[in-house]
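One protein chain is absent from this view; the other protein chains keep their places.
Per-chain numbering from 1; labels A, B and C assigned in written order.
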Amino acid sequence: MSERIGVWFVGARGSVATTTTVGALALRAGLAPPVGCVSELAPVARAGLPGLDQLVIGGHDIVGGSLIKRAEELATGGVMPSALLSALTEELGVVDGRIRAGIRSADGDQRAAAQRIEADLRAFRDDHDLSRVVVVDVSSTEAPATESPELHDLNRLESALDTGQSPLPASSLYAYAAFRAGCPVIAFTASPGPRLPALETVAGQAGVPWAGSDGKTGETLMKTVLAPMFAMRALKVRSWASYNLLGGGDGRTLADPTHAASKTATKAQGLEAILGHPVDGPLHIDYVPDHGDWKTAWDMVSFEGFLGTRMSLQFTWSGCDSALAAPLVLDLVRLISRAHELGESGPQPALGFFFKNPVGTDAHSLSEQWNALVQWCDRLSAAGQHP
Amino acid sequence: MSERIGVWFVGARGSVATTTTVGALALRAGLAPPVGCVSELAPVARAGLPGLDQLVIGGHDIVGGSLIKRAEELATGGVMPSALLSALTEELGVVDGRIRAGIRSADGDQRAAAQRIEADLRAFRDDHDLSRVVVVDVSSTEAPATESPELHDLNRLESALDTGQSPLPASSLYAYAAFRAGCPVIAFTASPGPRLPALETVAGQAGVPWAGSDGKTGETLMKTVLAPMFAMRALKVRSWASYNLLGGGDGRTLADPTHAASKTATKAQGLEAILGHPVDGPLHIDYVPDHGDWKTAWDMVSFEGFLGTRMSLQFTWSGCDSALAAPLVLDLVRLISRAHELGESGPQPALGFFFKNPVGTDAHSLSEQWNALVQWCDRLSAAGQHP
Amino acid sequence: MSERIGVWFVGARGSVATTTTVGALALRAGLAPPVGCVSELAPVARAGLPGLDQLVIGGHDIVGGSLIKRAEELATGGVMPSALLSALTEELGVVDGRIRAGIRSADGDQRAAAQRIEADLRAFRDDHDLSRVVVVDVSSTEAPATESPELHDLNRLESALDTGQSPLPASSLYAYAAFRAGCPVIAFTASPGPRLPALETVAGQAGVPWAGSDGKTGETLMKTVLAPMFAMRALKVRSWASYNLLGGGDGRTLADPTHAASKTATKAQGLEAILGHPVDGPLHIDYVPDHGDWKTAWDMVSFEGFLGTRMSLQFTWSGCDSALAAPLVLDLVRLISRAHELGESGPQPALGFFFKNPVGTDAHSLSEQWNALVQWCDRLSAAGQHP
Partner (left out) sequence: MSERIGVWFVGARGSVATTTTVGALALRAGLAPPVGCVSELAPVARAGLPGLDQLVIGGHDIVGGSLIKRAEELATGGVMPSALLSALTEELGVVDGRIRAGIRSADGDQRAAAQRIEADLRAFRDDHDLSRVVVVDVSSTEAPATESPELHDLNRLESALDTGQSPLPASSLYAYAAFRAGCPVIAFTASPGPRLPALETVAGQAGVPWAGSDGKTGETLMKTVLAPMFAMRALKVRSWASYNLLGGGDGRTLADPTHAASKTATKAQGLEAILGHPVDGPLHIDYVPDHGDWKTAWDMVSFEGFLGTRMSLQFTWSGCDSALAAPLVLDLVRLISRAHELGESGPQPALGFFFKNPVGTDAHSLSEQWNALVQWCDRLSAAGQHP
């Protein structure tokens, strides 16, 4: 019998986690085709990835409510067909039963909190006899971390935790606990998460692979194919305005400028990295509840061509954010699980394809990232078949 | 002293030829930076390309009028700054003096016509002591060629020409004569030109390199970066509507559906080749004189993601057609000249990057084409420096 | 007790008729608010209009199938919420039972056909004890009528019918029969219908009001507010390109150029009428099955301002065609029913507000049409309260 693999969502009742959970159950029941799943494309699939039927889902969240209710709300908003849900009610209930109370940064003693998280992960692994547990952060975007020496040095961090201090943002506390429990981590949000020097040390000690950050699903995805086009054609981008309209839980969180700061930072970098110079132009994310989980992005690119001629390109992207994110989450779980199985450890730049702010690499162009991913999959594939 | 290279435009008084000519003169006089010139990007430039100051320009056209007048009209239409022209009046007059009367397909005896063209090319090469002459077809788009055995078999073609027949479209007659004169050919239009089996034989015998066809400058350029994005993300493109508005001489020609047929055929292929399945949706090119040389393309892509969710992407491309084409023409001249110098012969798939309907390759994705171009330039570079 | 009014759909199983039927039932059951219903706006409502609970629905169609099935298909396509339908199943079945077999133009003897239609209408009125029956043509768009003397002269028409000929398009045959049965007619399509001189005579003799033609619901609606803006600001519209993408039954019909000719003719007129000069630019309606009942229109307007400055406006309208049409159909039924009650007869220019090709008026500007409608409603209102 093939091994079983755990998927542990931080933010397990959010839109992305709920859509991913419904999708995993629906796909393995043959109720929907794997559209949007990169891991089903031949050059990636050949890496020897685990099947969706091997996944066991659980997670943390700080809100209650039932998964099936969340799924129904999303279906009403057009994120998934209502018809799917009746067949999955029971299984969604089972996943619901595995969701544990999460933590908040403000919550008191972080040493105790980390121990509780770690214990939850270990219990999940043991209870379900899992070969490994992949922790996926799909919780609300946090504000950027406030600089402090504890974030840069593991010894200082440990001392701070030992003395009852709370130096970490919640996303980083989850990553800390996950690494300590020997779990691979996927940072799908723009929150600090594992991307603090002190935590990179923890990951190194644990010898687990991790990837991030901030899933690339819409406007930034477009930028990372369009900017290379301008570059390859020697056209000079003069300004690039980026406007995003979004409702839903994510929109609500990002309506708070301190939280949005993390996101606009990750969104902004690709352009400069690809074009080789800073590009003028506003970047807004506006919360419009009416739009629900649907993100409308309008971009206006002004560029200069031969003999100074001025031209423009504008696009309107109208995408369902969670439906774009969910298959990528499944891809990442399958890929990092395979990497873990083969003993890879540390940040995984080959997974940069999936992220706005890829760790360990400067490559932002989607086609370059694709080539890196495919080469990596070739390597994993050569490493022998998945049991 | 470095060698001199001829550039011979078929359609030398058209928008593209005029813009290219003005641009070549302006750039080498230091009056404008090489924006839009791919051959100035490091990985391409290293191929050892000839300088713009080595180029000597001439050509054929079937209309009279002066180049400087055409340039002034283009400047009024915003294709180039009027201010440039005063400094170039004299040099434009010199190029004007080298433009010879072209031929039309309907024109009588094609053997005689071909001989006249060939003689014009040889005279140009001799008079200016040129190492080579690159023939660039930037004349009006013709209708697709009517099938006939002469187009498939060189012996039959030669017999037909010997017996006073006129089996060739004009674009192909120019290519025939060019190959006979030992000239590399660039088919920048969607006309049949060199892309007839019988002519490929002529090119092979002459041992010259050639490239084509139909410069990729706007909507199709966009398609060949966006379609790979959908493919790499396993998103299913359900329909793709393509609308183009264009005035100018090119627009007028394409208002005739028989001529437009060549163009819509080249525009349509990339999508299916990249996505691996046919894609529904209209493709129109509409002539609106008011738009002049400015092409506005609006595309509406409808796609499906995870769990059947329907999304869309639309874009409006507002480009100056001739300003986009001209630097690519210069790139192609420099690249194929270098290839000729190094003894390359036959169709050059590595130049597919520049074309809607690339010869000798199935690669339509811009990034794949870029990689092929850069590799080829590496090879040219390794072959030794340009004298 | 208040009187009962019949609504008879030609094309009763089409998208528009089905959506209108579901809507009428849902609104009177209090299951949905009257969004989109002009007749619920105060200045129109005061005309003394009949209530939706007074309407009894029946009709003709040439296809079988059940209304509830059609409604379910539309709900799947997002035209209406599935949830509505369960509560209306029974009532929809009742309406279904009242749908009679329609006729086609090609069908043999038109005298007999007209008599059958007329008999169907009279039977409907008698069986349900209706004060009046409004006939609404929402069937597939026909090709423009072929010119013939019978269409211009009632005597000739009658003779032709008497001698077993078939001079009329189906839509006009329905209108003929309706007028003979003393029924007001609403021509919601671009088909010839009542708009033939010979039929206007029939309507005059019958003393019934009628209105048409071609419901104004999307791109043309936009044009009739934007063109007046340019006119009022003395801005010169230089070109206006209009592209429409549409699936559904209507899209399929209009994919046939002979049928589309009727529609593009009605769509084109408003612009010239408002601006006072012809306007260049293409107008396409493209059938893309994937789009279903959703019409996407993209328009690109190029205009000139002060000192020759060139500017542009583009818009993308993404509307659900049947959801836009249905409430207007209800409005028209209520308004023309009231007009009939008060003895109005002949074409009703005051209803031009609802149509692309308004009969009896040159007013195309939406605000002018609104003013005319409101004045007319004032007059109806003054005529005394509805019993």
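We adopt the following convention: contacts are C-beta pairs under 8 Å (C-beta built on N, C-alpha and C of every residue); 3 or more make two chains touch, one makes a residue touch a chain.
Everything numeric here is computed off the predicted structure, so don't read it as measured data.
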Contacting the left-out chain: of C:Gly51, C:Pro81, C:Gly164 or C:Gly384, that is C:Pro81
Where C:Ile5, C:Ala26 or C:Leu351 are the choices, the one touching the absent chain is C:Ala26
Pick out which of C:Ala178, C:Ala260 or C:Leu366 touches the chain that's been left out of the picture.
C:Leu366
Per the definition of touch given earlier, which of A:Ile62, A:Ala241 or A:Ala261 contacts the omitted chain?
A:Ala241
Residues of subunit A in contact with the chain not shown
238-239, 241, 243, 245, 280-282, 284, 286, 288-291, 296, 298, 300, 302, 314, 316
On subunit C, where is the contact patch with the chain that was removed from view?
19, 22-23, 26, 32, 34-38, 40-41, 78-81, 84, 221-222, 225-226, 228-229, 232-236, 304-309, 311-320, 323-324, 326-327, 353, 365-368, 370
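Note that only the chains that are shown with their structure count from here on.
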Could you work out how far the Cα centre of subunit A sits from that of subunit B, in whole Å?
44
Between subunit C and subunit A, distance of the C-alpha-averaged centres to the nearest whole Å:
50
At which residue positions does subunit A touch at least two other chains?
78, 316
